[in-house]
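Missing here is one protein chain; the remaining ones are kept as they sit in the complex.
Order of writing sets the chain letters: A, B and C. Residues in each chain are counted from 1.
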Amino acid sequence: MSDYPPISEHLDDVESARTEGRRKMDWALQHMPILNELRDQFEAEKPLDGQVIGMAMHVEAKTANLVELLALGGAEVAITGCNPLSTHDDVSAALDAHENITSYAVRGVDEDEYYDAIESVVSHEPTITVDDGMDMVFAIHEDYPELIDTIVGGAEETTTGVHRLRAMDEDGALEYPVFAVNDTPMKRLFDNVHGTGESSLANIAMTTNVSFASKNVVVAGYGYCGKGVAKKASGQNANVIVTEVEPRRALEAHMEGYDVMPMNEAAKVGDIFVTTTGNRDIVTEKDFEVMKDGAILSNAGHFDIEIDLEALSDLAVDEYDARDGVRAYEMDDGRKLNVLAEGRLVNLASPIALGHPIEVMDQSFGVQAVCVRELVENADAYDAGVHDVPDELDVEVAEIKLAAEGVEIDALTDEQREYMGSWSHGT
Amino acid sequence: MSDYPPISEHLDDVESARTEGRRKMDWALQHMPILNELRDQFEAEKPLDGQVIGMAMHVEAKTANLVELLALGGAEVAITGCNPLSTHDDVSAALDAHENITSYAVRGVDEDEYYDAIESVVSHEPTITVDDGMDMVFAIHEDYPELIDTIVGGAEETTTGVHRLRAMDEDGALEYPVFAVNDTPMKRLFDNVHGTGESSLANIAMTTNVSFASKNVVVAGYGYCGKGVAKKASGQNANVIVTEVEPRRALEAHMEGYDVMPMNEAAKVGDIFVTTTGNRDIVTEKDFEVMKDGAILSNAGHFDIEIDLEALSDLAVDEYDARDGVRAYEMDDGRKLNVLAEGRLVNLASPIALGHPIEVMDQSFGVQAVCVRELVENADAYDAGVHDVPDELDVEVAEIKLAAEGVEIDALTDEQREYMGSWSHGT
Amino acid sequence: MSDYPPISEHLDDVESARTEGRRKMDWALQHMPILNELRDQFEAEKPLDGQVIGMAMHVEAKTANLVELLALGGAEVAITGCNPLSTHDDVSAALDAHENITSYAVRGVDEDEYYDAIESVVSHEPTITVDDGMDMVFAIHEDYPELIDTIVGGAEETTTGVHRLRAMDEDGALEYPVFAVNDTPMKRLFDNVHGTGESSLANIAMTTNVSFASKNVVVAGYGYCGKGVAKKASGQNANVIVTEVEPRRALEAHMEGYDVMPMNEAAKVGDIFVTTTGNRDIVTEKDFEVMKDGAILSNAGHFDIEIDLEALSDLAVDEYDARDGVRAYEMDDGRKLNVLAEGRLVNLASPIALGHPIEVMDQSFGVQAVCVRELVENADAYDAGVHDVPDELDVEVAEIKLAAEGVEIDALTDEQREYMGSWSHGT
Partner (left out) sequence: MSDYPPISEHLDDVESARTEGRRKMDWALQHMPILNELRDQFEAEKPLDGQVIGMAMHVEAKTANLVELLALGGAEVAITGCNPLSTHDDVSAALDAHENITSYAVRGVDEDEYYDAIESVVSHEPTITVDDGMDMVFAIHEDYPELIDTIVGGAEETTTGVHRLRAMDEDGALEYPVFAVNDTPMKRLFDNVHGTGESSLANIAMTTNVSFASKNVVVAGYGYCGKGVAKKASGQNANVIVTEVEPRRALEAHMEGYDVMPMNEAAKVGDIFVTTTGNRDIVTEKDFEVMKDGAILSNAGHFDIEIDLEALSDLAVDEYDARDGVRAYEMDDGRKLNVLAEGRLVNLASPIALGHPIEVMDQSFGVQAVCVRELVENADAYDAGVHDVPDELDVEVAEIKLAAEGVEIDALTDEQREYMGSWSHGT
């Protein structure tokens, strides 16, 4: 087992980091009505008493409020990052200061350290896993299968993670229940559409200082993330071009009024590229060859494999940092292609990245929290495998949010409910 | 059995009606690339040879091209309307002129005639039913159960119809397979969002001559139809207010930037109301009591029960036609509330109604056609009950459409396909 | 002088026409808060006593309420149409029934009758002219210069009319003051942008039954009308293409995210064309030659010279009415090009046309009414020539409208007013 130490042992000035991290957490908490409401509940009822939660997530202020919520609910929590560049050390330190929380997340770790930190989390012998990319689930299944017996279940945050878990499930290889938090309406509609959309574009704007008005913005993939990026770019007067492989999604984008074309055509005219597919090799050598001088490339999917950086680097006669967070690749014909945030998630890994907007994560983490509570309270109800979040949990979170925003809605009358359930009414 | 005669026996000048109806069908066909493509296929391959298709649909130019396509595919077709006000007699006559088609649809029939016409269709002993509101399925199950044995299956066009069929199915009362055409992505995303959205608003504008800019447009229900009406109204600079009963849909509307409130609050400020719920009693007495003078009420759901016209009529001290298609109800305090198209579907039943846009119906009817073909070709594959349209059929139609619009898209590489199916890749 | 008789002598059943026309006027008046407010003022104060107003405008329900307002203000009014196809005979009859109004407007007159009707209006010896296209001003200057001495002034509604008046003024040929109602912010921002935009598209939709989603909509001209059409088409998910001759307007459209290109390029890809330039020869032979089969052509400018119908007719091997209001021109290669409303204003001259939305005309006519009042009250303040509407009149109308809509706004404090007028404040 790894003896990779918690963040506090990595820092020179732990105290000031903790103060700063707590300040960041406090700011976020101000804009998280759902977690605020759940804090009251969890603190009073301690639904997670006796549980050990192992987490691999982006460790920044918002996530930290989820982590603290889980600890306030009675759990012991061990956490590490799910991306070497997304950890905020000060927030990690603030968490680590909590008596029920140990944080191993450190920004800028190398690959060995990354996996060592996961091992350190595993050494706490979690009964519940909470993932953003299934690293924790994968580590346990691969290297610590002996823990599986005592694991109640898990929750996974991302599209990509859920996709991989489903594949694992189909292979019969997933040995405890995991909630596909990503697949709830709450997650996809708000986090993916509004969260990824707004924050990716704000990061691009504030890293490059270019504007979107009149730009050809190429959005690769028209899933929920792609829809969000396209919608928000269009809302800033960009000319949106969508690339897709699924005919119905392509048609949906076309009907929305966007241009739809193959990537190699889009590559010729695009000013700014944002990949959102969750797949690999989306922008490749043949695309680099036809791109315009000054093209800006970014990724809002999960892994850094959507833009083929290896091929780009091979093509380049020179590489250098054009700005913080902007890597310029100079082609032999003098064209410069600019990659943001090393091709990692532009809204999480750029130098000024703040991640998803606070309120959006509030919703997503609200679902995480009630899912963890559900795993404890109704453990027997779930077999090994990927589970959709039960509708009533998702609805519970929506209701908390609406109430917090002061939005009232109608309720079905008995007559309406009966009508919706009947089938013998005439024209 | 009914001896209600075909349309041709109802008209004084059948020939000129046929000419006019054919002219309407030709205009529509010009803008229906999917049906054009399928005509070539169906005419060549005659996949429906030997089948009798009983239909209850809105009989106008676009539907007529579906009907003719089915006849060209080898079927004998008998059809009647699914709404007493939506039939175009000239189109009905043009269809009836086809040697393999008998049309009983006549505009303005009373309730007895409406059901007599359905009986006349049933008398052809259909082997396949195609419905827009499940009238045909219902009539057969209720009154002609002896036909069920020879029925291959059916297809249903609308949200409301599918809803009722599912209820029937749950009761174990649905005795042959029916494709829920409404539930395909093709249908919901294009027909409901773009079709209902655009055509409802165009009908309201051209019936009332009011504009949408700055108006408070109250959209009841935030399903696909509601989303379409809200989106298109917002795109014409209306201030959109959404009412809902489902917390997550309400939250989705709220996150989109719309106002969300209970109907009785919306009633106080709304200028134009559009109901899209598929449920009853959406706008009721307590709402009429607080509405502004001059409020305009319309329905884009399925049945005329969303606005409680009986209660409105009871409240009114006077009623009269303010314009063609606008019924004014004068309250005792002098306020006038204006109901469009008698509370029936505003885009189908208003005096100038042309129904859904042509291209949108082209997509929807493309799915209908391949579903009917599927019922014949793979009859054994489907048990009694409601069936989702198989993905490959839906995708087939999307591909035809994209090709017709000149839109090319990417295809997954083998490496990408493998990646999407795998789960063992690291960070 | 002409003895062309008033509308009432042209109709078989005058009484029922009057009833119908009055019903239309009443509906409009319900949605005209500004005119309602001004009716109270004008009826009480009779500011127009003793004046004779000669008008050439689109005679339909909304204009009729302006006409009646002027009569209620004490004037004798004589009116005729400003477009042979835009008159509603029933509304014309309802106006003619008013003791102080004579209406010569009849739908479908030929060129001789059109000018005879203008002469009949002139025979009333107007002291004020109100134009929509400067026909009245032009007729008086050309043929009845003896009337000019007693004319107090005029008001002109349209961009095109004002343009021509300014040209006339520059030639020293305009011999009495005319308010350029068109050039007020009230007129351009609301009437041109929202009015022309919404109503042109609604007419196109309801004449053709096509949808805008995903369509290439070519907007010729990016003035206020063009901006309105582009904005509203984009709001219905069209892909907007703009053509322009002024580089800054072209750049403005480009920055908005629209495609900008020469007409002959746009012609190759456009599905629906809307001309808004006020100029001639916008869509010409070389464009027709490259258009797609099924292209739809319409005009939202002033005259029917934007689409070169003569050239189109010469190119065509066949012409026929494809639908009411749609003239199909068949090219020798089989392509059909479809012209709406004979190339006249699509929102005024199509068969189902209702003209500009009511509320928008309410604003425009509110300005007309206070301008006419101003001509009487401050006749000496205005020399012969084109005059901008005085700011205070325009603001008066805006304030009436805001009050009617229940919108309150801030007022400058003395400190703020002083600050805005000063220049000696530091950083």
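Please note the rule applied: a residue touches a chain if its C-beta (ideal position, glycine included) is under 8 Å from a C-beta of that chain, and two chains touch if they have at least 3 such contacts.
Everything numeric in this text was worked out from a predicted model, so none of it was measured.
S.K.: Among the chains present, which touch the one that was left out?
M.R.: Result for the missing chain's touching partners among shown chains: A, B, C.
S.K.: Among C:Gly108, C:Pro145 or C:Pro185, which residue is in contact with the omitted chain in the full complex?
M.R.: Here the residue in touch with the unshown chain is C:Pro185.
S.K.: For the chain not shown, which residue from A:Val290, A:Ala322 or A:Ala384 touches it across the whole complex?
M.R.: Hidden-chain contact among the options goes to A:Ala322.
S.K.: Which residue, C:Met263, C:Ala300 or C:Ala353, contacts the hidden chain when the whole complex is considered?
M.R.: Only one listed residue reaches the unshown chain, and that is C:Met263.
S.K.: Would you indicate which residue among A:Ala167, A:Val210 or A:Met331 is in contact with the undisplayed chain?
M.R.: A:Val210
S.K.: Using the document's contact rule, name the residues of chain C that touch the chain not shown here.
M.R.: Those residues of chain C that touch the unshown chain are 82-84, 114, 133-135, 138, 163-165, 167-168, 171, 185-186, 189-190, 194, 243-248, 250-252, 254-255, 260-263, 265, 278-281, 303, 394-395, 398-399, 401-402, 405, 407-413, 415-416, 419-425, 427.
S.K.: Against the chain that's been left off, what residues of chain A make contact? List them.
M.R.: 23-24, 26-28, 30-31, 61-62, 190, 194-195, 198-199, 201-203, 205-206, 209-214, 232, 234-237, 293-294, 322-323, 326, 336, 352, 354-355, 357-360, 405
S.K.: Across the whole complex, list the residues on chain B that are touched by the chain not included here.
M.R.: 213-214, 234, 237-239, 254-259
Going forward, only the chains that are shown with their structure count from here on.
S.K.: Per the centroid of Cα atoms for each chain, what is the distance between chain A and chain C, given in Å?
M.R.: Chain A and chain C have C-alpha centres separated by 53 Å.
S.K.: When the centre of a chain is set as the mean of its C-alpha atoms, what distance in Å lies between chain A and chain B?
M.R.: Computed from C-alpha means, the inter-chain centre distance equals 39 Å.
S.K.: So, what's the distance in Å between the C-alpha centres of chain C and chain B?
M.R.: Here the centre of chain C sits 37 Å away from the centre of chain B.
S.K.: Could you tell me which residues belong to chain A and also touch two or more other chains?
M.R.: In chain A, the residues touching two or more other chains are 254-255.
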